[in-house]
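FYI, not all chains are in this one, though none of them got moved.
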Amino acid sequence: MKKTYKSFFLVPVLTACCALGTFVSNAQTVTDYEARIKEKNIKLIKPVAPIANYVKAVQVGNLVYLSGHGPDKPEGGQIIGKVGSDLTIEQGKEAARLTGISLISTLKGFLGGDLNKVKRVVKLLGMVNCGPEFGQQPMVINGCSDLLVEIFGENGKHARSAVGMGSLPNNIAVEIEMIVELK
Amino acid sequence: MKKTYKSFFLVPVLTACCALGTFVSNAQTVTDYEARIKEKNIKLIKPVAPIANYVKAVQVGNLVYLSGHGPDKPEGGQIIGKVGSDLTIEQGKEAARLTGISLISTLKGFLGGDLNKVKRVVKLLGMVNCGPEFGQQPMVINGCSDLLVEIFGENGKHARSAVGMGSLPNNIAVEIEMIVELK
């Protein structure tokens, strides 16, 4: 009698487990960032090694801190100049997108080639090389923020600051550092 | 017999629970940040939604990363201008205080209206919009630091940097980002 009761009890539990299994499997389909990068034809680059006593990324617990990256051009070199004078806002935004691609490329290498390990993007510090009168830093940094949401969807939405620097290394147009949470 | 034993056992347990209840309730009185905001007549604002692909706050574990906020005036608009030329140090300090109020307002919304969930303020990056000769960034950012200690007491004391930016979005006087630890 008791055994029969137990069996009846097992049915809904197993059903719930199956349902959960399907749900989890669906969720994984939704977060296949590697597939999305291919779909959207986003071309990652081969990350450049740092030339000093630092590293491009450090993991602590499930957080990855990425060093400040610049607008690396696919053909090599970087986009240089001050946004608002040497470069238009659109060009600055494109520089921020390239900076985002550089960050994602480093992250992919750091994660052994698998961006699906990413849980979410946590934080950006978006630094724009510009003169003292420039005020459109958020529009510029959107180039990177939009890319992150294109790849990671809702999990790509992050806290951020978008600010104007007096100068940046080798006069690059944009520098961005990023914190990412892993699954 | 067994029942009697149980009842006897319950007495000290219930007493201990009551004592614990009083203790917890006392502890909550000390850290009732909501009450302190009312006492000190600090007027929070309705947070403005971000206008791009980012969010005002992201939680990872028990840390909340808040995006860079600006000096939002209670009546709408923001305090603009370079501290040290367009604005005095005192006006800059007041801008930093308004930035702090904006950060706390966002945090309160993020925490479902309950700032008592805060354990401590961890870190500020305080960015002052100013010319190349300005050197009083710490005095300016004190406007925010003092507010945090006014509200959170010892738990409001944080690590910080207070630095001078070449420019800030829409020429706002101050931008501050904050990391907070939750209980």
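To keep things simple, chains are lettered A and B as they appear, and every chain counts its residues starting from 1.
The definition used in the following text is that a residue touches a chain if its C-beta (ideal position, glycine included) is under 8 Å from a C-beta of that chain, and two chains touch if they have at least 3 such contacts.
Computed from a predicted model, the values in this text were never measured in an experiment.
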Assuming the complex is a homo-oligomer with 2 chains given explicitly, what is its full copy count? 3
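Here is the rule we go by: only the chains that are shown with their structure count from here on.
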Using CA atoms for the superposition, what rotation angle relates chain A to chain B, in steps of 5 degrees? 120
Just give me the whole-number Å value for how far the CA centre of chain A lies from that of chain B. 27
In the complex, go through chain B and note every residue touching chain A. 51-58, 60-61, 65-68, 82, 125, 127, 131-132, 165-171, 175, 177
Along chain A, where are the residues that touch chain B in the complex? 61-63, 120, 122-125, 130-138, 142, 145-146, 148-149, 156-167, 179, 181
